[in-house]
Every structure is written in C-alpha cells, then in structure tokens.
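As you look at this complex, bear in mind that one protein chain is not there, while each of the others sits in place.
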Amino acid sequence: MSVGLLFDSTRCIGCGACSAACKEANALPLPIEEHPTAYTWTVVERVDGVNVRRLCFHCAQPTCVSVCPVSALRKTPEGPVVYDAARCIGCRYCIMACPFGVPKYQWDRAIPIVGKCVLCADRVARGLPTACAAVCPTGATLFGERNGLVREARRRIAANPDTYVDHVYGVTEAGGTSVLMLSAVAFERLGMKTDVPRRPLPLLTWQILSKVPSFVGVFGALLFGIHWITKRRDAVRAYEAEHRENAP
Amino acid sequence: MTGASAVQQAVRRIGFWEAVFAVVLVLFAGVTVLRFTRGLGAVTNLSDQFPWGLWIGFDVLCGVGLAAGAFTLTATVHVFNLHRFEPIVRPAILTGFLGYLLVIGGLLFDLGQPWRIWHALVFWNPHSVMFEVAWCVMLYTAVLAIEFSPVVFERWRLERPRRILRSITTPLVIAGVILSTLHQSSLGSLYLIVPSKLHPLWYTPLLPYLFVISAIGAGIGMTILESYLSKRAFGRHLEMDLLEPLARCMVVALGVYALLRVIVIMQSGAAAMLLNPGYEAWMFLLEMVVGVVLPVGLLLVERVRTHPTGLVVSALLAVLGFVMNRLNVSVTGMEGAAGVRYVPSWMEVTVSLGLVALGFALFALAVRYLPVFPEPARGRSS
Partner (left out) sequence: MEGSGLRLGSVPGAVLLVAVFAVSRAATEPTPELRLPPDVTYNKAETSPGPVVFSHATHVPLAGNKCVACHPTSFSILQPTSRITHNEMQTGKKCGTCHNGTKASGIQGDCAHCHQLEGGS
C-alpha cells in the first residue's frame, strides 16, 4: 500500500497545527518560518486570500532521487521520499532539479544538509498517520492510501463543482505525486507550478545515460579503428618512401 | 616616503603580476577560512532559489570545457597519427591536467560537505548525470596524470616507466577521449532535467551534443591561447604551422555548433524571441556573435588566420564565447524561472580568481622545472 496526503485548501483555516506538529515530529528548531526552509519543512502561506500548504509532493518517480549522485534521496515503497543525511555531499543538484522547488539547504551551517518533508516515514512505517494529518483540526490535510485519496478528491470536485477548480493537483504533475491538492482558485494564483511536465523528469536524463555503455563500445571501436588505419597509412607511406630511395 | 610610492617601489621590485597574484592569494586564503568556518551562505550569494552559481558555472563548466584541448590534441597525435602536432601535446596535457585540478578545487569549495567527495566511489546512482560526471572527472584526471607522467619520468631519467607508458599510449589516449567526450556531454546533460526552468533559448534535448562540440572548439581555442601566453611569458614562438590547421578545425567545430543552435531554436520556436529581444535574447545574441560569428568570420579570412595576432584574437573570442555560453546556461538561463537575479559575491569571484591564479603559477612552475616544451624554456625569472 502506498500512502499519501490530500490537502484541500478550501478547508484550511491557517491554524498552523501542521507546521507545529512537523517541527515537533522531526525535532526541528523553532521558529516556524514564513516560507519553507531547511528548518521549516511545511508551512501554511496565505496567498491571494487563500491558505495553501507548502510541502514536498513525494513524486512517484522523484526527480531528486534520480539526480542525487550518491543516492542520498530514496523513494520508499510506502510512498515517502526520504533523505539520508549521512550520504549527502552537498552538491545541491536535488535543489536545482526539483520542478516544485521543494528541497532547501542549510546555507548558514559549516556542516550543512538538505531539509525537506519526509512524510513522517518512521511514523508511517509504524502504521501511524503523518504528524500534520494527525493534528489538522479541519481535516484539510488527510492521510491515507494514495489512490483512495485521488478518488476522494475527485468525489469532492464532482459533488461541489462550483467550489473547486476541476483539477486534482498531483495526479499528472511530474508523472504523479503522493501528495495531492485541491483548490477553489487556479493553482498558479496560489504560487504553485503549473508548468511541470506530465512525463516523469528522470526519463529525460535516462534516455541519454542508458546509451553510455553502447557509446563507450562503439566510440572506442571507432577510435581504435581510426588509429589502426592511419598508422597503417603512415607505415605504408614510410615503406614506399624507403623503397623509392633504395630503387636502383 | 608616502604610502602610494612605497607600494609603487614594492611593485616595481616584485613585478606587477606577481603583486596581483600575492594580493589575490591573500584574499583567497581569507575567504577559504570564512567559507569553511561559516558556511556557504556567509560567503556566496547562493540561495534555495539559486543553488548553483559562479563556482559551478565558471569553475566546473568552463574549467572542464576549456581543458578539452588535452583530449583534442592527444587524439590528433595518437589516434589520427598526425605526429607533427607532437610538440604542442605536452603543454596541452599540462593545461588539461591543471584545468581539472582547478575544477576539483572549485568543487571542494562549492560542495556543502567536500570532505565527502569520495562518497561517489562507494554510493552509486547510475541514473544520476552528476554520478557520471563525478566518475568521469575522477577517471579522466587520473588519465591526464598518467599522460603527463612521462614528462616527470623524463626529468628524473626513469626509463622503464617511460617505456611502459609508451606502450600503453594508444589505449590510454583512447580511454581519455572517451571519458572526456562522455563528461563534456554530461555537463550538458545535467541541465536536461530542468525543462521548465532553463530558458528555451538554451534548453534543448541536444544539450549534451552541443556541449561536446563547443568544448572541442573551446579546447582548440585554449591551446592557441596557451601557446600565445607561453610565448609571452617564456619567450617561446607561436607554432603557426601547427596552430593554423587547428584553427581551421575550430572553425568547423564552431560552424557545426552554430548550425545546430540555429536549427534547435527554430524548431522549438524560441527563435521568435530574438525578434523582440529581452534580457535573455540579448545575452544569447552576444554569446553567438562574440563566440561564433566573429571568430569564424575572422578565421575564414586567410590573412587573419595565418597571422599570429589574428589567430590569437579569434581564439580569445571563441573562448570568451564559450565562457559566456556556459554562464548563460547555468546562470542567465536559470534566473527567469528562479525569480531572482544572481550576481556572484566578491568572495565567490576571489575564489575563482585565486584558483585560476594558482593554475597559472603551477603551469609556470611546471614549465620551469619539467621538460614540457621541446627545447629548454628560457623564461625570465618570475
């Protein structure tokens, strides 16, 4: 079973319980900042009169996981995309690549690591909901089986067509995500990225990387071939030159 | 005496460039301490919105590309068997080797935890372009070191190692060419993953190929420039009979590159942006004019191509254009989506300058004490 979250911005009152619970569950330092940082992994922002949560989307085929050179980021079978701070070398490719702009860095530390929501992977492994979902007083954040949440989201849109924008954010974005969102207003008005490709981004680099072994073989053979041919050509020329000299 | 005249006296005694070098190194040392005690935020203008800046855009992308002269020249001599280019192979390898040392130096500053740089050796991710870059850089730096070692062995008259190396020259050079092509292209592949972020005037699925071709062009340009600077510093002459045909290869490389760029932006529709140029369009035009149109135009004229000044100026333009391209891909092209303008801090610039200065110094030392050039270098004392 793969878990996820459904955030319904029409039910969010901006109480901040989610950010409080996240700080506590992950032992993050206070205060709760206005925008996500390496120390504040989720926060409710008020944009254009609407409360919208910022957090990692936990993509099905995460870009950050595919780009990390040391596999410090990992998609677990349960759904959360987790981070191993012990492996991280701080190249920040994950920050550069994430189409949602999620991972953040500890720019102020001499020994910095990346910070992002990990969907309370250890709580989830123990059968608990994520901390944010556990405390949300309005049910704006719902925790559950991911596909079930997609069905619930679609049900809400169908039941209240005048309330919601007819789009469940996270079903097609980046090939699908575990965190889904509903909104009453257009998602770009909430500062959410609407230019994320539908195809998972890792495919863009895999189509090049998968060709590397054959490239090495073919190109190597070609170079050896050129070397052999030109060497032979030089040897023939030298031989002919020598024989012309020695010709009677 | 006054402060100003004291400085003037000191500079006259030590030498202008040496004084500049000393100042840069002192600042460099100070910034290094700050960088490792206070973290990246204290020293750079990087941020979550703009995580890669000058040290990646210039030190890594340009450093690697500009050292492409090494693989271009070793291929010319040992794969295409054009042995008349042999005299300029060693300085090209040295430039390449130092170039890669400086790239690694830049990475040691940019990585958040550079002491963990060896992690890529034990923790793998074959799906990551960065992983491929890391391995290729490590392997190719080793290849360059091995390719350069005969110079050292010659100096200390170690005949056996020299002979062993001579016997593995061909596979070694071929390995070097393959590795170099792979990661020149993978530096471009790094940016394939951000189609919604990199500006359409630079983003294309052909990025890896464009990076290789422009690296060949820039590598040749760097070889020409390095010959010129060596001439000025060590009293060497410009080997026009070798550099002129190389310049022709550079024209071909740049020409193919330009054609591909034009095809790409016309197919994607990005070309329309050039009709009503905004900031990015102007940067694109500047890069193409300075780095491709001008040098190609100049070098097509035989009188320019066969004259040392014409050759060097064209090479300089091509190299500048290359640097502009890499900075446009990594900085200019990424600013729009990031929503911030990135300007490197003076401390970032100091580090980059310091690394380049160290490269020059190491090059001078190597030329002074090792048989890098065919005849003994008769340089003035520095």
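Letters A and B mark the chains in the order given here, with residues in each chain numbered from 1 onward.
Quick note on the criterion: a residue touches a chain if its C-beta (ideal position, glycine included) is under 8 Å from a C-beta of that chain, and two chains touch if they have at least 3 such contacts.
Quick caveat: nothing in here was measured; it's all calculated off a predicted structure.
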item: Residue of A:I32, A:V47 or A:I226 in touch with the missing chain, whole complex considered; value: A:I32
item: Selected residue (touches chain absent from view) among A:A21, A:A60, A:V114 or A:L223; value: A:A21
item: Residue of A:I13, A:A221 or A:A238 touching the missing chain in the full complex; value: A:I13
item: Missing-partner contacts on subunit A, residue numbers; value: 10-17, 19-21, 23-25, 30, 32, 131, 134-135, 137-140, 160, 162-163
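Throughout what follows, only the chains that are shown with their structure count from here on.
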item: Touching residues (chain side subunit A, partner subunit B) in the complex; value: 37-38, 63, 66-72, 87-93, 95-97, 99, 101, 103-113, 193, 195-197, 201-202, 204-206, 208-209, 212, 215-216, 219-220, 223-224, 226-227, 230-231, 233-234
item: Residue numbers on subunit B that touch subunit A, as the complex places them; value: 36-42, 46-49, 51-52, 75, 78-83, 110-114, 116-117, 119-120, 123-134, 170, 174, 177-178, 181-182, 185-186, 189-190, 192-197, 205, 208
